[in-house]
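All protein chains but one are shown at their positions in the complex.
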Amino acid sequence: MKSQEKLHGRIEASFNKQPFLTLIGAELDHVENGKVIISCKHKETLTQQQGWLHDGVVTSLADVSCGYAALTTMPVDSEVLTVEFKINLIRPANTNKIIATGQVIKSGKMLVISESTVTDESGETVIAKMLATMIVSHIKR
Amino acid sequence: MKSQEKLHGRIEASFNKQPFLTLIGAELDHVENGKVIISCKHKETLTQQQGWLHDGVVTSLADVSCGYAALTTMPVDSEVLTVEFKINLIRPANTNKIIATGQVIKSGKMLVISESTVTDESGETVIAKMLATMIVSHIKR
Amino acid sequence: MKSQEKLHGRIEASFNKQPFLTLIGAELDHVENGKVIISCKHKETLTQQQGWLHDGVVTSLADVSCGYAALTTMPVDSEVLTVEFKINLIRPANTNKIIATGQVIKSGKMLVISESTVTDESGETVIAKMLATMIVSHIKR
Partner (left out) sequence: MKSQEKLHGRIEASFNKQPFLTLIGAELDHVENGKVIISCKHKETLTQQQGWLHDGVVTSLADVSCGYAALTTMPVDSEVLTVEFKINLIRPANTNKIIATGQVIKSGKMLVISESTVTDESGETVIAKMLATMIVSHIKR
């Protein structure tokens, strides 16, 4: 329990240092070892021409959920960088809220492979699916 | 020349309807058949924890450049949707401006394959590389 | 039950027409709606320089499992073509047998999104993970 709270605090501290996440209104909903859930509410400023949430918002959320899921499996003095990801945008983000669940597939010393599923507010309808590679880097500052 | 201007106008009209592109300050720099260049200036609201432009911003720009490059090769009454893309984030976006050049590799009746190279403001240093699949859809409204 | 056998027969008929699958010794282990399992035994001719199964073999198996999983969800007179896929090669294929389980994430009229997990012979250790886009085409011959 206590270590769970610690883990949440560690991810939250990093999360809150990212101005872009504040800009889009991303929220950190859940943190456990190897799994992180992030959500984002519909706002007009985040939309594309049809009024749906922009692919860029969906992708950002998925990427961040993969990255923080990876970070939960890394040593405390680590930072995570995205090497690459692939995303299938499966359905339009025509919803009040998107929820990105990032999960670690394999955590290595240098590389972590994560996947993320983005759903609508019901948690049932899949909007996007990501498969990503993250790299561990050590905090120097 | 005239048709070039027309093409630019067509892409610009769609571009201006995307509130998220306004939010991040994306600018449409160049349009030709099969190629579109988009840029975005560094702003603190667009950064991650190290002060660099967020992966989500870099990716959004690359995706949009791939999509509009695809749209230039489609019939006038078309719209483009991203099926999927893969991006390698090669260097940190530690720069005053990022420039995404989207180019069509193959334009089919239903699917268009595009790639995008994102560079720093010099246009020389590659920050990211994307390979994407777009689908043609017909405007119904 | 009967329709399950029919589905298996339909996939098997297509499977047996692919000489490359015979060459590598791929076997069709299981077919159900939206899910196909294919395996391949270690043979020296299929290896790379360290004696492990070649990435090309692992990838072929994953691709074929995604494609046939997609085909199970399509009308009878359809054929499936791979638009693209992304694969993470997570661990070396240092095993007597690889097993690829392809599953459909979303089946649309034109496109089907599938994923595949390749494991070693135990079925537990993940060797590779694929995320793929397939396109429906209609048999004309």
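Per-chain residue numbering starts at 1, and chain names A, B and C are given in the order in which the chains are listed.
We take it that a contact is a pair of C-beta atoms (placed from the backbone, for glycine too) under 8 Å apart; a residue touches a chain by one contact, two chains touch by 3 or more.
Keep in mind it's a predicted model, so treat the numbers as computed, not measured.
Q: Tell me which of C:T72, C:N88, C:T101 or C:T119 is the one touching the absent chain.
A: C:N88
Q: What residues on subunit A make contact with the chain left out of this view?
A: 83-84, 86, 110-111, 133, 135
Q: In terms of residues, what is the contact footprint of the unshown chain on subunit B?
A: Against the missing chain, subunit B presents residues 86, 88, 90-91, 105-106, 113, 115, 126, 129, 131, 133.
Q: Going by the touch rule given at the top, which residues of subunit C touch the chain that is not shown?
A: 14, 17-24, 44-49, 54-57, 59-60, 63-64, 79, 81-89, 92
By definition in this document, only the chains that are shown with their structure count from here on.
Q: Would you kindly state whether over half or under half of the residue numbers at the subunit A/subunit C interface are used by both copies, giving same or different?
A: Same: most residue numbers at the subunit A-subunit C interface appear in both copies.
Q: With centres defined as the mean C-alpha position, give me the subunit A-subunit B separation in Å.
A: Here the centre of subunit B sits 22 Å away from the centre of subunit A.
Q: What whole-Å value do you get for the distance between subunit B and subunit C if each is reduced to the mean of its CA atoms?
A: Result: the chain centres lie 33 Å from each other.
Q: Between subunit A and subunit C, what's the gap in Å when you average each chain's C-alpha atoms?
A: Going by mean C-alpha positions, subunit A sits 29 Å from subunit C.
Q: Would you pick out the residues of subunit B that each touch at least 2 other chains?
A: 83-84, 86
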